[in-house]
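For this depiction, one protein chain was excluded, whereas all remaining protein chains were kept in their positions.
Labels A, B and C are assigned to the chains in the order they are written; within every chain, residues are numbered from 1.
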Amino acid sequence: MARVVVDVMLKPEILDPQGQAVQRALPRLGFEGIADVRQGKRFELEVEGPVDEAALARIHELAETFLANTVIEDFAVKVEESAQVAEPAK
Amino acid sequence: MARVVVDVMLKPEILDPQGQAVQRALPRLGFEGIADVRQGKRFELEVEGPVDEAALARIHELAETFLANTVIEDFAVKVEESAQVAEPAK
Amino acid sequence: MSLDTVDNASRTPDVDQPWKELGLKEDEYARVREILGRRPTGAELAMYSVMWSEHCSYKSSKVHLRQFGDKVPANDAMLVGIGENAGVVDVGEGYAVTFKVESHNHPSYVEPYQGAATGVGGIVRDIIAMGARPVAVVDPLRMGAADHPDTKRVLPGVVAGIGGYGNSLGLPNIGGELVFDACYQGNPLVNAGAIGVMRHEDIHLAKASGAGNKIVLYGARTGGDGIGGASILASETFDATKPSKRPAVQVGDPFQEKLLIECTLEAFAEKLVVGIQDLGAAGLSCATSELASNGSGGMRVELDDVPLRDSTLSPEEILMSESQERMCAVVEEAKVERFLAICEKWDVIATVVGEVTDGDRLEIFWHGEKIVDVDPRTVAHEGPVYERPYARPEWQDALQADDAGKLPRPADGAELRAQVLTLVGSPNQASKAWVTDQYDRFVQGNTVLAQPEDSGMVRINEETGLGVALASDGNGRFAKLDPYTGAQLALAEAYRNVAASGARPLAVSDCLNFGSPEDPAVMWQFAEAVRGIADGCLQLGTPVTGGNVSLYNQTGEAAIHPTPVVSVLGVIDDVARRTPMAFAQDGQLLYLLGDTREEFGGSAWSQAVHDHLGGLPPAVDLDREKLLGEILVSASRDGMIDAAHDLSDGGLIQAVTESCLRGGNGARLVVPDGLDAFTLLFSESAGRAVVSVPRSEELRFTDMCGARGLPVTRIGVVDGDAVEVQGEFTVPLDELRSAHEATIPALLA
Partner (left out) sequence: MTARIGVVTFPGTLDDRDALRAARIAGAEPVSLWHRDKDLKQVDAVVLAGGFSYGDYLRAGAIARFSPVMGQIIEQAREGMPVLGICNGFQILTETHLLPGAMLRNNHLHFVCKDQKLRVENAETAWTRDYTAGQEISVPLKNIDGRYVADEHALDELEAEGRVAFRYADGNPNGSLRDIAGITNAAGNVVGLMPHPEHAVEPLVGTGGTDGLGFFTSILKKLVTAS
């Protein structure tokens, strides 16, 4: 089974209170040198069958009409190379 | 300025009702062939200065102690190739 | 493009300007040129166009709204009336209360969560701008057909947004409405209201006076979101090289707003603020021009000092941006340092962006050049006023002739029973717990009554028990049949709801949702509704303290039902005397107050059972409403009744069902002489309530009603675990409960 990832981020001109909250906390945690933080959503879709152009076009449509509200959000669709994404925390 | 992305997903054994809600809605929207959906968070960090090993190690630490709660979440740190991630919606 | 300064504008009178794209009419643009004696600069054009938009200038509605000022009843409670951010009334013990309802209809359709959330944010800022601590919110909502797929997108998003914002602010949600009707399909109505409390001496006004006083902008940075959102403009016109289509929907930050509340109240407490204004529609254009025009002097603003989120914004965009969670305060120079320190304490960015001058001009500078030089009154208060043509539509007669009284009625007890279940389970009559359970109603620890009670009630003085109650009502179906009567019915219902809870009705705010003012039929509906409310308030003695108008709720030719939503604020000396709606005591007697007539036009029964809208709405008798209100308040004060519930849509059976379910007790009803069961159960005659009277109080209560001339009819007793209508049918409470409670969750599952 292939994994397709849809990343949804607020458009650059839209206020991102979540990202701001993280950024404001950084100095307190002793982290410097991070100029900006934006926080968005990541959807991992496990797709049955081949991830061909047609399938990607459909996922693109899904992202555009459902996963993102394009009035305020941009999105990106990517096919994951390896299925193993997140590294388990030690 | 370089962009480092931290993806945070719930551990596989933890119930993800947000992902499930998306998945449940798919048939209604006429989408088939998606076996599973998980929803997580994506953080885009704009890093000042070089993204060398030391910088990445620090971001790894940031993710582990702050961006993710490793009791329930896994995370992955990635350097973005191109700065242009999200494709603007048409 | 070089900067369009005032000098430049004088030198280049013939430059083509995008007034049309900005929504100005040709004669309006000509008037701007006439006022200025030259062409406006780009920045001035931006300010005039947003401030003269329908949303900000009330240009179509103004001529009608004047009635609220002309027909004010004598009422000592009014402290601040129409024209300020929100009206203020005296509630006794040195306390003043401010309240207002506003619409956020269009944004909530485009982006339900954020549109609704920022609606709550906006109304709460109006309340803090008066000097008050916000203590509660309400949310009258109207959605498209319950089973339409888009309702599944819009409603859950709107509810999550209202909850997400209000809950995060720590404001209990104590009431609202949810009505479904296909007429709202492309134009859902999201109205949000708020109540605030302050001491009399803390009342603040939006005015900039005292030359040398500083203008402090505080709260969120200004960004490129929502530019010209009020007038729904695109911003490309200013500079084609900019990112296109800046969205007119903003993302709200309730955390920032919570900090704004706390730091503003702390500054008020230390008496640091001369004048204050929130930034809502038209952003800085509105705040600066209103502050300046309400004050005695002029104002000078350095736009470069406005903290930005996006350094590429042009001055026009900064002036038009509707970024949320911003406020503007006028502070004496000597107190600025302390004001900034309080902002710093709350992690709120605060910047001095200008000062009050002793001239009478509003001057705005950018990079050292003057880009705005106007008489602020011409921007804020002297916008265009339209006398739009209006006419009673031709179809009105046919609609009124289609009498609901002719609809087939249930033939026997079994059919009556089935229709009762249909009614209480129909989307508009069903339990709204799915919605209200998503709102925090307990926060602040002062909520005495909240949904599903007749009114929301909060305690404002812990020592004495002084409290206020608020109810918001509207019925677009009634208003469609007859806008004048429909608007008065909304007023009467809200008034009755407040009184049923035991509070004395005091003042009114309204939110008028209508279609396009360019349609004479809509304009007639609007004129009639305003006249109805103004006449009604005069008669009831409750002044209109403020409100909001939302026009253009229309897709193509099809306007929404005219939907005036009326909020009534009441006061209660001791919340311990409040009257809940639950029938809590077995054996208590049920009395129906008021007259029941054959009135079914626009009724819930005609909708739920026959999908019909026609005829005339119920008649209104405001003197009767007043009397009923007095009886309900006296009975509560003297402990004569244990429960009361007003009768409105769905009639007696709806009210009895709700009170029984709330209390977990059944009722045995007897059809009184002169009425048939159907009319008793389903009529929607106004001016009625059902009360539960302890046997020991029966005589005292009926004597009081008799002496005051209020019809009072014994209709049954609280008893058992079913609702029984003698000789007709019995429905177990469990069956009623599942019919009533299952509908909305099933629709949204």
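Criterion: a residue touches a chain if its C-beta (ideal position, glycine included) is under 8 Å from a C-beta of that chain, and two chains touch if they have at least 3 such contacts.
Keep in mind it's a predicted model, so treat the numbers as computed, not measured.
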Using the definition of touch stated at the top, determine which of C:L3, C:A160 or C:V336 touches the missing chain. C:A160
Touching the hidden chain, out of C:L481, C:V575, C:L616 or C:I631, is C:V575
Using the touch definition from the top, which of A:A2, A:A21 or A:V51 touches the missing chain? A:A21
Among listed residues C:I349, C:L421, C:V443 or C:L675, the absent chain is touched only by C:V443
Where chain B meets the left-out chain, the residues are 10, 14-15, 17-18, 21, 66-67, 69, 71-72
Listed in rising order, the chain C residues that touch the chain left out are 160, 163-164, 167-170, 253-256, 258-259, 262, 346-347, 436-448, 459, 462, 465, 575-576
Where the unshown chain meets chain A, residue by residue: 17-18, 20-22, 25, 28-29, 39
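Assume only the chains that are shown with their structure count from here on.
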Rounded Å distance, chain A centre to chain B centre (Cα mean): 6
Between chain A and chain C, what is the separation of their C-alpha centroids in Å? 37
Computed distance of Cα centres, chain C from chain B, in Å: 40
Tell me, which residues of chain B touch at least two other chains? none
Looking at the complex, which residues from chain C come into contact with chain A? 110-111, 114, 220, 223-225, 243, 246-247, 249-253, 255-256, 309-310, 323-324, 347
Within the complex, which stretch of chain B touches chain A? 1, 7-9, 11, 19, 22, 25-26, 29, 31, 33-49, 55, 58, 62, 64-68, 70, 73-76, 85-89
Quick one: in the complex, what on chain A touches chain C? 10-17, 20-21, 24, 69, 71-72
